[in-house]
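Here it is, the structure in full.
Only one protein chain is missing from this complex, and each of the others stays in its spot.
Naming follows writing order (A, B and C), and every chain is counted from residue 1.
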């Protein structure tokens, strides 16, 4: 495979992992993680079949922080999936570096259901909201890592950070700090960030533009 | 991208999200949500390994409301998936509005396992059945939102509300009201609605007919 | 759609549900149900972090019935998926009847994780093994229903029941009766049935042969 005249494909750590199977595996993890979020929302153990209808209704309303966190996490994963799609839409080389960086990102996305459970079960406290904010911050940086690997795999392409990253890498740490002092506000900020990313223009700038000298792999 | 003469694709909030990947992500969430329903059905905590076979048999029969809710929720998600498929079968443009409306719909579909657990654990009471009915009502309106976005993305297409929506937007609130007074009847109505939608003609009218002046995207 | 000269597609309850999306939704449910089985296997609540290593090792060995049921259920779903694939490999028309029968089958396949939990938590008793056997019997008959619908959608095709069904529709009720008297033997029989179906010849005869006068849909 290292012989002179052999095609460059496979050299320099580039694997011939089909882009289709790479994307469908990633899509699967995104779709599963987003759907698993709900499994981590629980009724308080104090309410039961014997509680009577009005106590049950009260319990269903009192877990509103869990609903808020569900919306924030669901929206974040959904938006991440959109950006992930936009990024790889134009990518043509799935190198080994891309695969490893992507596994780190997927590992953090898959971690979100647990973080969501922590907030639902322990309430919106200083500890839990900071924990949530740190997870979001880690996701923003992991996504940056994927972007860097994609750009490295396409020399000569338009190398610009997307708005998602520039905002995310400052906003999530900020929301974490805010959450340290006012937990509820921290979660609301994280939810608003997902709404912000859902605006048309912000998704669009996440697009990655490969340069002209990229060899098509598959 | 805003230059004169440039292709309209990408303008006006239209993203070039591939329809294939959009559908496969949606299919994934539908398939996962429908399969997760069972995880929220539990044995009563009072029955155990030491209970003896006849007490166990009794417990397995006594959770029949959970079975009923499982059937109703499973059928509803299955029918929603069928309608979703019929709707996007003819759609050719996946705009940003479609994506956001679809995420809202998927977020509510993914929420159903929790609602199913609420009914299973707390029984068929006024509070839980109304909660279930409101979730179903929200799903009906979210589906209307997706339809409106799909129609907006295809100007000149046949813009008619499908029978699914007209029935759903009146029947689910009605079933909710009925459930307030007679909980069991409310759940039975919701199950019957799924059966009604499963009739051939009702699925067929959910079809969406794009007009002649729609540009093919991908 | 009922006009003379119009293509037959869409008439007689035949929907134009793409076979690809139908198969990928079914595959998704099979893959998820088979993977969820493990979530229903639990350690006994009596063992904990404080138990000491040898008590923990004992607890991990004592849940062997859960392992046996895991193997039996995993193998059954895996084989069902293989047969499902072989059946639809040759099918060309996905009618409304096929879709509804398939949803019933998927609903029962998705139910298996709960049955598995029942056996794991309550042990191999008369009640739980009969419950397991009845679920398997229902799956065998639901699969027959799908086969009947597929054959009905392809008039003129080779209409023979497969060995899977003939064996399954007698063997599962038999295993249920055996399980009523000797629970462990009932589960072993169900596990052996999956092994039997895994033999090359048995999968191969599950193939469905359409006749020459079937119109290709898509």
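We adopt the following convention: contacts are C-beta pairs under 8 Å (C-beta built on N, C-alpha and C of every residue); 3 or more make two chains touch, one makes a residue touch a chain.
What you see is a predicted model; the values in this text were computed from it and never measured.
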Quick one: which shown chains sit in contact with the chain that's not drawn?
A, C
Touch as defined at the start, partner being the missing chain; which of C:65, C:78 or C:145 qualifies?
C:78
Residue by residue, what part of chain C touches the chain that was omitted?
23-24, 27-28, 30-32, 34-39, 41, 43, 47-49, 51-54, 56-57, 60, 70-71, 74-75, 78, 81-82, 85-86, 89, 198, 200, 203-204
Against the hidden chain, chain A presents residues 10, 13, 15-18, 21, 24-25, 28-29, 32-33, 36, 39-40, 96, 99-100, 103, 106-107, 110-111, 113-114, 117-118, 121-123, 125-128, 130-131
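Definition applied: only the chains that are shown with their structure count from here on.
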When the CA atoms of chain B are placed over those of chain C, what is the turn angle between 0 and 180 degrees, to the nearest 5?
90
Centre-of-Cα separation between chain C and chain A, whole angstrom:
34
Taking each chain's centre as the mean of its CA atoms, how far is chain A from chain B in angstrom?
24
Spell out, as numbers or ranges, the residues of chain C touching 2 or more other chains.
none
